[in-house]
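Please read the structure below before turning to the comments.
Apart from one protein chain that is not included, each protein chain of the complex appears where it belongs.
By written order: A, B and C. Residues from 1 in each chain.
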């Protein structure tokens, strides 16, 4: 197997799927000759031409709305929103339209569309180039939300998303793009949407997280092992639908759960995960379900020390795990 | 004290505030000669003229964006979104702008704006005239979300919202407009945003809810009393910020908590409430924290039997309380 | 009414009559809705009355075997031309199985249906504009000849999606017809408070597409203008914007009371221009609508409306739990 970066896995998945299926096309800002501002679509316009790798006008609502229309009549658009922070002009098209078209027609019309967007902080992106926005779509039945942490998961889940017959929000952590590398099979494979993955086996404390935080949690677990604390790490991989069984199993395994996410705690993804656990595994718990998350401020500031202060890191995660272990 | 309907309390609060403060104006669709499609602004254009009760073009993003601009330079707009379901075209203006202007300027610029919107089902409104949308704003620091259940709370909280120096989403349950009546003082008063209210004292099971569901829960409690089950009912009144102290106190009071809301369960408001309880009151619980909510489908169908099936009612709430009581 | 003659537009007498029959069917169905609503049998009505010429003339100029409709909630006339039957329409009014639009899940007027090449519509206005552009983009990519027709009201034309859709289609010269039914009001809000320029077709130049303002009461002018736009679209000449001037003869919906915002005189004056009356007169003068034909037509339509109503009223609802289905693909 070849070692690939997280973003290379994105590009590979896109290329292989477009080679496989003529009805797939890419629509977004600067995805063409520029190859995307992060270079995720680099080389694709050269291979597939500008009809299948389309630079759109600066109109997110059109990017999504036009993709919906094309998807309804049989195409399989992969829309790119340049930064997750800029998806909100298209919020109405996603929430009121894409998410409901199957339901409101009893599957007469469907929207096989994938929306890719880079998210997350730690890149000097300030308030509007650092956000994690998944929590704002959690309560929207009809869409799926996929957030992989490794190149292997990226390729398998992006292929699965593109082949899925419902709209999928595929969020890529921009800090992972070049930071995270890993083995990726050359051959075609998919990973089922909705399945979490145990990234580390452990017995003392369970960490439930996803995205960049998986890697920080793994680092934290390494250092804690030296202290004799054994950490179990569940990577959700898909935020919607959540893998209830995997969550409950992981929670019961240690009886002590730490949920970690980058975005603000209040109304975040952690609330749902915690509620599921206390609904169905309350009496297996040896400690309160803890949430470690970003501060409840609009987003991370540009000021470097303040960005650092906002972001979680292996140290902060290790401290929280230790507290739970000692509980 | 006079007996007023829920919607009369809205109109009274608007009128009294506009009489008190010249900088307040209303902007929305059909708020003028039509007095609003629900008649919440009836009589106001006659009293205050069309400069202060403005019919806007059919542009939600402009309604909110223009209100933000006016608010920044010293006005106090009260924007009306005709149905909560139609707030999404303005989602970017609310989430990216209104919610962050104070933060991104360290209070140099602020947005003293109230956005009123009728929400909720049970009115044959089908998918797009029935939604509860508060969960989609829970993870947005910088805004407040107020959702009163009684005419008394409506008047006091709407006045407080209009006087608040941060953007407030004020959601009015449209089913309550004429169904719910109650005593409302003639004189001026406000209710602090962020304070929940005990609507019924009880000892066996705690119900935490808001909006129309408060009334259904009260009905359920009545019937259960005959069975010897005593229900404690906490009306959140404000969804953001949540009244943590009141929630924990109410939870500890009975050790059995049922969270009730009209919208879908997954990623709903109940998740945060449940997570707060299991973080801080886990060992006071005698039963798992239960959530009774709408089904996880896009919204309630038009078909009357299906709308009935979707909506919670006193019966369904009573059954859930009974289950917990027997736990 | 019209200075135009149907023969000059390439319409046979039968087609000219066919157009009238769709207009009449739309009107009769709509009138029945109100009776049913007042009788408490259906909770909601949103009307096409007064706009039938603007709708039927436009849809009739399209090819229902290749083109796509992305209509708005008043476009009963359009979806009838594209094939929906009176019974199906009534099933939708009663929210019962057999409603091809939403199978009872959406309010009436929220049109859709693959078999009728009609994209599904929702309540938030003008979201269908970008969808039509997407359908047109797909047809261009696949080298098909289909045209996407989308319509909305003049108030709804102030949504951001209107702008984003029009510019996108113009950039790629896509086969789209952007249609605006300007009936002078957005619920209670008149043009003076809705539009800086009361002619929305003047926006076309800003996007680099042709724009036409036409008399929406003149079904032949509507047909001619839309036909030409469809021909241009098929020839790869890109989108067209058309504003049809029309008038809503009923309140906005069964929940509205229009006396609050417009005078009875104004409504009466508009009724004098009712396209059903003027077009019927044109057809009589042209010797196309004979007394026999008119009686036959009225009888047939009344029968169809009655049958549709009875069937729908008698039909069972979907089971309550059916509300849980079709959220995601069911494998």
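Note that in this section a contact is a pair of C-beta atoms (placed from the backbone, for glycine too) under 8 Å apart; a residue touches a chain by one contact, two chains touch by 3 or more.
What you are looking at is a predicted structure, and each value in this text was computed from that prediction instead of being measured.
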Which displayed chains the unshown chain touches: A, B, C
Residue among B:12, B:85, B:153 or B:166 touching the omitted chain: B:166
Contact residue for the chain not shown (choose from C:30, C:52 or C:161): C:161
Touch with the omitted chain, as defined above, among B:69, B:182 or B:255: B:69
Subunit C residues that touch the omitted chain in the full complex: 158-164, 166-171, 192-198, 200, 202-209
Missing-partner contacts on subunit A, residue numbers: 29-30, 32-35, 37, 55-62, 85-86, 88-89, 124-129, 295-298, 300-306, 308-310
Touching residues on subunit B - with respect to the absent chain: 25, 51, 56-57, 59, 61-62, 64-75, 77, 89, 92-93, 96-97, 100-110, 141-142, 144, 164-166
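One rule holds in what follows: only the chains that are shown with their structure count from here on.
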Furthest chain, CA centroid comparison against subunit C: A
Centroid spacing, where centroids are CA-atom means, of subunit B and subunit C in whole angstrom: 37
In subunit A, residues with contacts to at least two other chains: 89, 92, 96, 100, 103-104, 141-142
Contacts with 2+ other chains: residues of subunit C: 102, 105-106, 110, 122, 124, 160-161, 327
